[in-house]
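Take a look at the structure set out below.
Of the protein chains in this complex, one is absent; all others appear in place.
By written order: A, B and C. Residues from 1 in each chain.
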């Protein structure tokens, strides 16, 4: 269990992981405004408890597949901040050498098998990773995060059915933030959503308040214990809210301010902080730890900024082994 | 209501439609053996009550989308036998001019919008047809047949969800013959199958014995009355059995003979015939009507056999309006 | 009479839709988030104007979005399908290829599928490998499909209108990097443009440069630079990839004797190969030297801006290639 992976009951470790994610996202958004981060950025702000509570129970050799909104998953799984930030900056020492960026951030060394730019596509890949884990007779667990919008894509059905039929060690975590881009997901979803669908396919399903770290820790613990002991796939429906717009530049002004304010008030970070203090933790200690997190993130930012761009010739590497193009070949 | 579309309560009309389908299939299988029908042929034998009971309640301007196993649907919707048989023979006067064959048989003039060679693909097309019917404010109904194997394909989820979200006038009929090609479908399906999945998406669901014409007539009636009155989509789960192999040449010898025999004994045609006679219908009259059906099918066969192949130049027609290739152009 | 006004490609798109929506009740649009204008503003205001039955927001269900359009087209309407990024159309390939493209043929002409599948295409500010592809060559290879690759606001308007009125499935691929480029559009000319007709963007007798989509603008920049060296380029914007305007290209090549085909898509297996080999075969004796092609290397699109740049065919690349073509020809005659 490394620093980024707090013990199952460690609210403070969890809080600090959540803060790390939050601060990372804020720094990334700032860098996006500064044109240091390119392309499209989907912040994880407000959903930090989900990745944190889930990943707290994972070993480093457990596997995870993520989405377009993947920074939080990546951090919670234990990826180091500086190479992550470098990746967002498109630098040579980024996790993917600058080839992937925000939407394809990955760190295979900690079992983070990639963010994915195609909604729902990671669900079938996760079933595949779990299929292989089981084929090998290993006790690793695979976790697959996706949004409430993904439950309307075909691979949702195909992947869940596959996991159930082959009785695979995979946890599907639907982060129901109630939105998909500029759409209220409920208006586009028949029936009661992901959980009901998962149940109809035969999966064990857990419904949880994704804004509560303690609840998420409990749900994650239950899911991992079911799955690691070979009792088949689990589906977690985690209710949350997308505090920001869809992307770093989206203001999502069409949303009801009352609703946004109500949910902002349910921001998991300050609530958890208050709870931790109310349980007797000393504020000065917490402040010191918070400072450390902020320093880590600032260091990651500074390091990324100071890092070199990849040499242009790198564009011609890692395409394929057989038939890789020569540098400069058209 | 034409000859092929018996009144909702007409068991005799229904029986004769079922017999028409059965005899057509037997003739087609024979012709396939004689190398008059080409490619792959998927017989509908044993499932005749489903198409018949469902289509009995349809108007000619109602619409239907079918599968690789589509002859029965086509006949029940009212397509004439001779042009159908000609299509299977690949003749000029076939329903599709010999271009489609068994897997693409269609008769748009009776609302039969095509068999489909891709499992599950017709589900999203049917949602589209229904979407347009509703957009126009018409009271037409769309029926979409598919097999139990199709419930594991992505378009099943996407099409059903679409129909539910947009509250469309479409009836999905899952013909659960327990097999998909050489696979027992239950071994590949998580949960309780199509019906449970449809319910989880919010659809009204009807479960019915697809081998019983009276039951299918009742289910079809209920579904059409719900859908035509604008109360949204309906899913019918019709239990049946695939008496033959997957194709005309597949012996499916891997199947348990006990099971095959048990289901052959549940063949809907002789059972229905016995019931009709037991209800007082005169056998000599029935025999006369049965002879007429057999004569019709034989006539269709003879006509197809006597028909010309399409001129080869037809291969270059109907590709597209803009950019259609010239005859002989490579 | 003309009434030219400058507008962006996105505005030209909404203009075309507004005009066609007003003319024909059977025209409607469907796609994710188009009610709030679409990713690039290409549907801005249309849902307010025509209502949610004409501008339909959808679930994230690409297979259904395309499949529903096919089914609806078979029942008589003319749906405009928004795929958001051409890359996501890969989630609906069965619907596009096995259903839309083949229905007319398989059913012996009983059916038609007049849909427009809009696929914003190509590079767009570090969008990386899954949001940057140019796959027009795939569709051009597929019987039943028309493929349109417009490069200017006026063409987006005129060709989108034509695509909506066409009785075939049309893949309409707007260059993602060009949505905010402005160009003049003639408000009074409401006629659709003819599909399959190229546009001459510049005249010259030394070399023919054939291109489409974003690369047309790069080719024109290169042509400017070449003109400074007294090399005059005939720049042809193909506009429609299938059917493509063989006559225009042939006529130009007969005059110039040299052809360079340039596109943003990967060169290997790109549609440039079709044009190059067709012209090589049919105009062989008019060619002063081999037909040349420029396109992307056969690599996925990288995220870091300088990696992404390796995909781009630049004006400099074009200038160099043309000069080499001309020099090679000269060497040849000198020998």
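The working rule: a residue touches a chain if its C-beta (ideal position, glycine included) is under 8 Å from a C-beta of that chain, and two chains touch if they have at least 3 such contacts.
Because the structure is predicted, anything quoted here is derived from the model rather than measured.
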item	value
Left-out chain, listing which of the shown chains it touches	A, B, C
Touching the absent chain when the full complex is considered, from A:125, A:218, A:260 or A:309	A:125
Residue, one of C:277, C:314 or C:327, that touches the chain absent here	C:277
Among A:158, A:176, A:215 or A:296, the residue in touch with the chain that has been omitted	A:158
Contact footprint on chain B, counting only the chain that is left out	38-40, 90-91, 96, 98-101, 103-104, 116-120, 149-150, 152-154, 180-183, 187-189, 254, 309-310, 312, 314-316, 319, 323, 325, 328-330
Residues of chain C in contact with the chain not shown	87-88, 90-91, 93-94, 97-98, 101-102, 105-106, 128-130, 133, 135, 137-138, 140-144, 242, 265-266, 268-274, 276-278, 280-282, 284, 289-293, 298-300, 302, 332
On chain A, residues whose C-beta touches the chain left out of the figure	63, 65, 94-100, 104, 106-109, 113-114, 116-118, 121, 123-133, 135, 154-155, 158-159, 161-162, 165, 317-323, 325
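We take it that only the chains that are shown with their structure count from here on.
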item	value
Chain B and chain C: spacing of chain centres that average the CA atoms, whole Å	40
Between chain A and chain B, centroid-to-centroid distance (C-alpha), Å	46
Shared-contact residues (touching 2 or more other chains) in chain A	152-154, 187-189
Two or more partner chains touched - positions in chain C	58-59, 61, 63
